[in-house]
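What you see is the complex with one protein chain gone and the rest in place.
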C-alpha cells in the first residue's frame, strides 16, 4: 500500500486484521456492555482469524459462538441492543447479509424510526467482503451499495490498517447500526497504526490518499491500493492523479470529492462491486449535481463486471478492476 | 393516466390489477407448466385481489396457498424451475424480498451461472411495491434498484395496465428470473389494454409517454402519472417535457433516454425509492457517460427521502415526490 | 393450576379483578376502534384482537414491570396490559403527535414504550423471534434478571426465524417465553391446512423446551402457565413455548369480508368469551362499576387522541439517526 504521508513517530506497522482485532479488544476492555457473537469467532478465533485471542481474554460469555443462524446473529444483536448491550457481530461473509436481510435492512435500519425514536440501535455488523481467491459467487461480493441505498445504516469500507482500527472503534461507539465492510483481500496488508487506543477515525471524513492535479480517482477497499499503484505508473506519463478514499459511504464526505474535482476537472470512480447501480453511480451523480460546470469530461467508472463472480480464482480477478484497467481508463479519460 | 396515443380500436379499458390477472390466466392456459404459489393467493385471491378467480379456474394444485415462508416461496420456486415447471410466485409485499434475499439474490440470480449454464431459471416473482397508504416502513418500499445492482435478475416496473399485462406475459415466457414490481398504488388505475392475448411488451424497450422538447423526465411506476400531470401543468408555462418510462430496469433501454436528452439537453429522473444510490443515479451516470456534451445542465433527481417510510398515510406522502415537487424541480432545472 | 405462580402477594381474586379490568378495557378499546374504522375509514390496516384479549392480558399479568415485551399485531391489548397509556396508543393509531411514536404511527402501528419495556414489533412476521431471543441474551449478559416475552401467531410460527432463534435460545438457556396466539387462521390460511402437527406446541420437543397448551379464553389459566414459564426462564432454565388456543373473531383486518371463511363464527359472536369467563367470578355490582369505568377511560382516551394535533410533516426527517 502506497501512502503519501510518512507514519508519525507514535505509529507502528501492523496488519489490517491485527488492527481490527486490537480495536475489538480495546473496545471490549473499555465498555463491559460490548460483546461479540458469530460463527466460529470463539475457540477458532474466526475463519479469517480476526477474533483470535478474544475469547481467551473476555471469556465465552462475551465472545460467543453461534449456530449457523444469520437471522439470529443480526436480529439477536438488534434485540440485545434494545436490551442495553452493544453487540459487535460477525457474518462469516458479507454476502450473508442476504441470509439476514430482513434483520439488517428492516430491523437494524428502521427500528428506531418505526418506534418514534425511543430506542437506539448500537450494533456493529462486521462483514468480510470482496474477492479473496476462489470463494465463489455467494462468498465474494461487494454489497456496500445496497446498504447505502437503505436509509438508517451507516456504512464503513476501510482500506488501510489505521482506518480499519479507527473506524471500527468509532463504529462501536456509534449509537446507530453500522455495517462494517472489511475487505478479505486486505487482511494481510500492513501499514502504520497509531499506538494510542484513543485514536478514532470519524465517519464521514474522506482521506486524500494521494494528492494530484489532473484527475480525481475515488476508490475504496482493495481498489484503493490498485488506484495508488496506477497513479505511480501514470505519474511519469504526465498524469498526476488525486486519489480519494471516502472511508465511509454513509455518511459520505462528498465535499472532499467535489473540492478535488473542482481542482482536477475530471473524475473516475473505481469499485469492485458490479458496475450497474453501484456506488460509483451515486458519487458520479452527486458530483455532476454539485460541480457540473467544473467537469471537463464525463465522470467515468471502472467497476466490477455485471456478472456473478466465478468460483475460479483467476476468472474472479477478470471480474474486478486491475491496476492496468485503471491506468488504461485514466489515460483515456485524460484525453477526453 | 394521460397517454399521448389514443387506444387502438382493439383495446378496451381495464384496470392494472385486472390486466395482471388476465396475464396470469392467459399464460396458465397457454402453458401447463406455469403454476403459482404464495400467501393467500388461492381461496382469497390475494391480499390485493390480483389472483382472484384463478384457483377456481386452475384448481388448488396449480394455484397454491403457502404458509408464511418467503424463503420457500422463492427458493421453492427456484427448485421447481430446475424441476421443469414455470413458477410465478407472489411475495405479499415487495419488501419481503428481504425475508427471502438469499433465495432471490443468490439462488435465482446466480444458480445458472454458478453451474456453468446447465440450467435455466424461469421464475417470476410478483412484488406489490411502493406506498399504498399506511402500510409502514417494511411494507411500502421501492426496492427495484437493489435488484438492478445484482447481476442475473431482470427487473420490470410497469406503470400502466397495458404494460403490466404485456410485461408480465413476457416475464413468464422468459427463461431468466424476473422480479416484477407491481405498484400497489396503481392497482385501481384504468387504461387501454389490447384485446388479444398475443400482445407482449418486450423487456428493454422504454416508452415515450409524452413527447416534448425542453426537458426529459424519466419516471416509473406511480411517478409516471405524476410526471405526466406535471408536464400538463408545465406546458402552459413554456416547458414542454418529454416523459419516458423505461418499463424495465434490467435490461434498461438507455438508448431511448440518451436520444431524448440529445434533443432536450436536460434530464430529470423521478423515483419513489429513496434518493441515495437509487436507480436515478445509474441513469444519470449513464446519460452523462454517453451524452455529456449534449447536457446543458446537470442531471437532477426528484426522489423519495433518505428516510424509512412512516406508517402514517399522510406522512408517507411527504416522503415521496408529489406532482408539485416535479413541477418545482422542472422549473428550476429549466432555468439552470 | 394453583396460584403459587402469581407474581406478587395479591390474592388470586384481586388478580382476577385486575385482569378483568384490563380485559374489559381492551374490549371497549377494540369496539371503539372498530366504530371509528367503520364510521371514518382508516389509513392503513387495523388487525382487531377482539376475543383474544384474555390471553394477552393474562400472559402479561405474569410479567414483572421490568420484563420486556415484543407484542404481535393483533390489537393493542398487550401494550395496554404492560402499562402503556391508552391515549398514546390511540394516538399512534390515529397518527397524532401524542402517539408513542410521535405521530409516525397510523394503522398497524408500532407502539413502544422504553419505560414499560414495550420494545415494539417488526412488520415482517417472525422477526420478533430473533429480536426477543437477543433481548433475553442481553439480560443474561447483564444479569438484570429480566425475562422477555414474545407474542406471535400460528401463521408466524412457520417462519425460519423461529427455528434459528429457538435453537439458540434453548442451547444458551435464554430467559425468553414464547406465547403463540393460535387463533386458527393466518389471514386466509387455516392453521390445520398449514401445520404438519395438530398443535404449535408439538414442535417444542424439537427445541428441547417444554411446550404448553392452554385455553386462551381463560385469562387466569394463561397467567398461570406464563408465570411458570417466566419463573423457569428467570431461574436460568431456558425458554418455554406456550400455545394459547383462541379464535379469530373478525377478519384479518377490520374490513376484511372473509370470502375464504366458512366456519360458524361470524360477526360479533365470541365463543367462550374471556370477558364473560372472568366476569362470572365478580359480583354483578362490582363488575358494572368496572365496566363503566373502563368504558369511560376508553372514551376519554380516544377523544383526547382524536383531539390531539397531527404531527408536522417535518417529523419524517426525525429519528432516522440517533
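Lettered A, B and C in written order, each chain numbered from 1.
The rule is short, and it goes like this: a contact is a pair of C-beta atoms (placed from the backbone, for glycine too) under 8 Å apart; a residue touches a chain by one contact, two chains touch by 3 or more.
Nothing here was measured: the structure is a model prediction, and the numbers come from that model.
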Displayed partners of the chain not shown (whole complex): A, B, C
Among C:51, C:102, C:134 or C:160, residue touching the chain not depicted: C:160
Full-complex contact with the absent chain, from C:14, C:115 or C:193: C:193
Touch criterion as defined above, residue of B:50, B:97 or B:121 at the omitted chain: B:121
Sole contact to the chain not displayed, among A:35, A:96 or A:203: A:96
Identified contact with the non-displayed chain, of C:19, C:177 or C:209: C:209
Positions on subunit B contacted by the hidden chain, ascending: 33, 35, 61-62, 64, 66-67, 69-72, 74-85, 87, 102-103, 106-107, 111-122, 151-152, 175-176
Residues from subunit A at the interface with the omitted partner, ascending: 39-40, 42-45, 47, 65-69, 71, 95-96, 98-99, 133-139, 305-308, 310-315, 318-319
Absent-chain interface as seen on subunit C, which is shown: 158-164, 166-168, 170-171, 193-197, 202-209
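Assume only the chains that are shown with their structure count from here on.
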Chains contacting each of subunit A and subunit C, listed by label: B
Subunit A and subunit C, separation of their C-alpha mean positions in angstrom: 41
Set of subunit C residues in contact with two or more other chains: 101, 103-105, 110, 122-124, 160, 320
Residues of subunit B touching at least two other chains: 95-96, 98-99, 136-138, 305-308, 310-311
